[in-house]
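Encoded as structure tokens, the structure appears first; notes follow it.
Just one protein chain is left out here, and the rest sit where they should.
So, subunit A:
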Amino acid sequence: MQQIPILKIGRFLLVSIQIDLQDQTVVALQEDLADSIVKTGARGVIIDISAVDIVDSYIGRMFSTIAAMSRLMDAETVVVGMRPAVAITLVELGLSLDGVRTALDLEQGMRLLESSLGDR
């Protein structure tokens, strides 16, 4: 099973998904991420999915789950770089990703997190 790397950038964690997601990978990612947030005391999580071109409802729900989980540990989640085709698929599946913030690219995602954290 492939592992998805979790990188720390300043106060944030960056998860860049470069592979086709399997259900097992997703479960492992959620556990790893929860551990990392606690270990690093990160205030935000950025999930970069610009390389993902296939999603299903399970993966769609993963974003909401990660967001809910991170919020409990006082970290905000931003999903960045979603491709148009993926966005259309998620809408057609009826998933609105409640509680997840989105940005067009990594840079805007970082800015969004910075501004929402303010100087807390």
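Going forward, contacts are C-beta pairs under 8 Å (C-beta built on N, C-alpha and C of every residue); 3 or more make two chains touch, one makes a residue touch a chain; residues count from 1.
The definition used in the following text is that contacts and distances are computed from a predicted model.
**Q** Out of "STAS domain-containing protein", "Branched-chain amino acid ABC transporter permease", "Urea transport system ATP-binding protein" or "4Fe-4S ferredoxin-type domain-containing protein", what name does the UniProt record list for the absent chain?
**A** "STAS domain-containing protein"
**Q** Looking beyond the chains shown, say which of A:Gln3, A:Ser57 or A:Ser96 touches the absent one.
**A** A:Ser96
**Q** Among A:Leu7, A:Ala51, A:Ala68 or A:Leu104, which one is in touch with the chain left out?
**A** Hidden-chain contact among the options goes to A:Leu104.
**Q** For subunit A, enumerate the residues touching the unshown chain of the complex.
**A** Contact residues on subunit A toward the absent chain are 78-80, 82-84, 86-88, 90-92, 96-97, 101-105, 108-109, 112.
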